[in-house]
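Working notes for the structure below.
What you see is the complex with one protein chain gone and the rest in place.
Order of writing sets the chain letters: A, B and C. Residues in each chain are counted from 1.
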Amino acid sequence: MDLYEYQGKELLRQYGIETLEGIVAASPEEARAAAEKLGGPVAVKAQVLTGGRGKAGGIKVAEEPEDVAEAARQILGMEIRGHKVRRVLVEAGAEIESEMYLSIMVDRAAKKSLILFSTEGGIDIEEVAEQNPDAIVRIYIDPLLGLLPYEVRELTFAAGLEGDIAKGVGKTLNNLYEAFVEGDASLVEINPLVSTKDGHVLALDAKVTVDNSSLFRHEDIAELHDVDVADPEEQRALEAGLQYVKLDGDVGILGNGAGLVMSTLDVVAQAGGEPANFCDVGGGANAEKIATALDIVASNQQVKSVLFNIFGGITRGDEVARGLLAALDRSDTDLPIVVRLDGTNADEGRRILAENTPENVYTEQTMLDAAKKAVELVQDGGR
Amino acid sequence: MDLYEYQGKELLRQYGIETLEGIVAASPEEARAAAEKLGGPVAVKAQVLTGGRGKAGGIKVAEEPEDVAEAARQILGMEIRGHKVRRVLVEAGAEIESEMYLSIMVDRAAKKSLILFSTEGGIDIEEVAEQNPDAIVRIYIDPLLGLLPYEVRELTFAAGLEGDIAKGVGKTLNNLYEAFVEGDASLVEINPLVSTKDGHVLALDAKVTVDNSSLFRHEDIAELHDVDVADPEEQRALEAGLQYVKLDGDVGILGNGAGLVMSTLDVVAQAGGEPANFCDVGGGANAEKIATALDIVASNQQVKSVLFNIFGGITRGDEVARGLLAALDRSDTDLPIVVRLDGTNADEGRRILAENTPENVYTEQTMLDAAKKAVELVQDGGR
Amino acid sequence: MAILVDDETRLVVQGITGHEGRFHTGRMLESNTQIVAGVTPGRGGQDYEGVPVFNTMEEAVEETGANTSVIFVPAAFSADAIFEALDFGMQTICCITEGVPVHDMMRVANYLRVKDATLIGPNCPGVISPDKSNVSIMPVDIFIPGNVGIVSRSGTLTYQIVNELTQRGIGQSTAVGIGGDPIIGTDFIEILKKFEADPETECVVMIGEIGGNAEQLAAEYVQNEMRTPVVAYIAGFTAPEGKTMGHAGAIVSGGESTAQAKSEALEKAGIGTATNPSEVGELVTEILNHDS
Partner (left out) sequence: MAILVDDETRLVVQGITGHEGRFHTGRMLESNTQIVAGVTPGRGGQDYEGVPVFNTMEEAVEETGANTSVIFVPAAFSADAIFEALDFGMQTICCITEGVPVHDMMRVANYLRVKDATLIGPNCPGVISPDKSNVSIMPVDIFIPGNVGIVSRSGTLTYQIVNELTQRGIGQSTAVGIGGDPIIGTDFIEILKKFEADPETECVVMIGEIGGNAEQLAAEYVQNEMRTPVVAYIAGFTAPEGKTMGHAGAIVSGGESTAQAKSEALEKAGIGTATNPSEVGELVTEILNHDS
């Protein structure tokens, strides 16, 4: 779960990391009031769960409350990489001396936490990694030991930091590591981490991703989940316990099991089609769940045909076939649906389907044939 | 560093462990006031850094304030295993249902923390270990993982606990482990840990030993160090940076290095003598320190002769000899002193000593001869 | 022979009295797995389908000589269950549970380094050595014994591919679902090593997906250290960046983690890489025919 900048900063502040004073505003009026309260020049920053807002015009600096309100007016409602801006963070100014980069993430291969630091902050760290890899300090942290004092020194010395900045960065790192572990984050990123003319080190931005699996022990964070920004279809799928990701194509795809569905998308693409979504209905043959999944997929107006790829494992093919028929019964979609059923008791399942399928349902024996058929149906005009 | 019961309990309370309400008293009057404040029957408990106070009459129960004052009068000033009682803890009563034992210590061989628990509490755990070893549950804790939930269950199930007692013991164990680690203790022991009729689990006694080496990060605990109970000679040695332990014999022993001094004690005992003390003056040839050590050893009126066993290592024998002479010069003891000097440049050192020794100083070439000489001198009447 | 589980497997089911635990214990018993014990704190002394239930792993191991465990306890308690299994000497541990916090798993994975044990999962279907032992939630009916080892990050995709093999009459030595989470106990390489050391395994199928770079590391290992031929399949070519595709670990988060990059690394290492599940069957058939 990704946190907005203002939420991430709130978490960092709880762990003693300095930030600028800021107020969230959902309207130009609120932004004006915030500017008046803060005084002086402020930054008006779009709150969106994506990068690149600076380039997209999602950050503006203004001094007069009227100008701040105007800036907020321009930013609110903007779309940045498909994310609509519904709030801005109005943040006090600072006299910045240098911009740095600091992040901690879970490193899968090492099975440790990985700290990245660079004195080249404020820009995309991947650009730094490409153009000047030596400018990035990498330190792996053993979770059983935690962040050791020598590792903090390692970072500050390797980066060539001295004096107050070295101390400030060291302190921030200790605090950030604590936030990372106690907050069950999979990523915490401060870009830029800045030093100010008066010797402070503060987080000018904050990107925090909290491990979804940990939310049971972070009720406060779980509550931040911002339901109304999610795609309405994705939201409905979430509530139904379905794994659903919307894509840009026209072949709706359903299946049981994440790997099998991913593979189905690939096979459809190889057959010349464009998947409209990823939808994993999970195990079992719950007619209710399958019907909901079908409805969600069908509600995407771009979808012209649907491929339902099922591998009967523990749930036998005959049961799956019956569940599917019940689901088709409930669903009132007229989309052409290609069903491919394989695995345990597949023959019996196929027989049941063959005897009862509605007109808009086609059955195929293999994944490849099913994919071809679904693509063909789109080319034939679909629904 | 050992904490008194009342100090140990204060630490345990900081970590959420329940105890009875108690007030420390240094006089019968304070004890009476404490009893009045607490109301009902109370226990008056000698505060001493040794075990066996119960058998020695150091714990009395009384109800009327007058009787409490009288109990305190009897206990204050008592000597328990050589420890004078200067304070009592006046503690409220409780309706006890069962007595258990719980401790955590550093296990040297395993290099882990070791938890001991028994439902047979209130008595010496070593007796339980001998008579009914199966009644003790042992659990080793990896310091890098900390106490895991399954280990708590392991303990309560193995001990056959159920319901509220299992919960209370589990909670106490979690809290005690936290106190043990954060308090840098080498031992925390609750004997007895009791369950009460109203379902509470509380610490009726507390024995806490804090690792001396950790005191730099526990200023609050270091402040508790109760200087005036220490033996005055041991106290003076501590202040001079000497390792000194008083014993019962009549041969005073000094040397450089803990192992060598221990060995010297043994050799003296083998020669038929009785060591009066252990005194390690450490490395170097600091005349000041040696003189202080000599004074401390000589101030013990039981001492009849002194053996000074030096192995010149990094500090060469000649330097040691000069330091020793300077120290003898400053010290005005007339005790017979046997000096044995060996190691680097020992010959030169011995030559210097031979040329300058006062009348009461004898030199020997080997540890064995030196020990024999020191014992002989005692038998000859010493000083 | 087989790897990880076989005739010697004496299984304890941690979380045997829960819904999933009960269901899959029944299935594993049906496929003749030697389930010697179950553990559920507070349920000691009961039994389930003739399997005695204990309060703790210590008791279970002492009383039954269990050497392998499978974990069905809820995600919040899974790491604790794994530590308990490790501390009482389990050689193989399959954690089926989905949704174990990633920081819990980092601790577990680093503790594993001091233990001589193999943890499979979490969020995995388990391990099956057909006709020998089934420590999994996989559909046992689609497997037949044979000489192809399977190692996979995905469940149903494994079934799909096993089915392709079985339909061609090609049996399996052991199938290992290593799990779809970002931090797992055992990566491809450790399993490949075991297959390489297993005289019964003549060919290995490795099933990967987007996320991380475990496939690249495995490719390097196969190229440098393995004599047993390997066939690979990677899912997720059409996955967009930044979206989790079902598995917590299946997310494209950088150049290395795309299916494209993995596939290229595998081919560069000389590993036959199928473009769809069916082709896996074809490639394996070729290898086995060529060898015989």
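One rule holds for everything that comes next: a residue touches a chain if its C-beta (ideal position, glycine included) is under 8 Å from a C-beta of that chain, and two chains touch if they have at least 3 such contacts.
Please read these numbers as outputs of a predicted model, since none were measured by experiment.
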Partners of the unshown chain among those that are drawn: A, B, C
Touch with the omitted chain, as defined above, among B:A26, B:A258 or B:A354: B:A258
Contacting the left-out chain in the complete assembly, out of B:E91, B:D250, B:D280 or B:E319: B:D280
Residue in contact with the excluded chain [from B:E70, B:E97, B:E178 or B:D211]: B:D211
Absent-chain interface as seen on chain A, which is shown: 142, 144-145, 148-150, 153-154, 157-158
Residue ranges of chain B at the interface with the undisplayed chain: 106, 108-109, 111-113, 126, 142-144, 181, 184, 186, 211-214, 216-217, 243, 245, 247, 255-263, 265-270, 275, 278, 280, 311-314, 342-344, 366-368
In chain C, positions touching the absent partner: 113-114
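Following the convention adopted for this analysis, only the chains that are shown with their structure count from here on.
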Labels of chains that are neighbours to chain A and to chain B: C
Interface ranked first by C-beta contact pairs: A-C
Identity of the chain that, by mean CA position, is farthest from chain B: A
Computed distance of Cα centres, chain B from chain A, in Å: 59
Gap in Å, rounded to a whole number, between the CA centres of chain C and chain A: 27
Intercentroid distance (Cα basis), chain C paired with chain B, Å: 54
Residues of chain B engaged with two or more neighbouring chains: 144-145
Multi-partner residues of chain C (at least 2 other chains): 107, 111
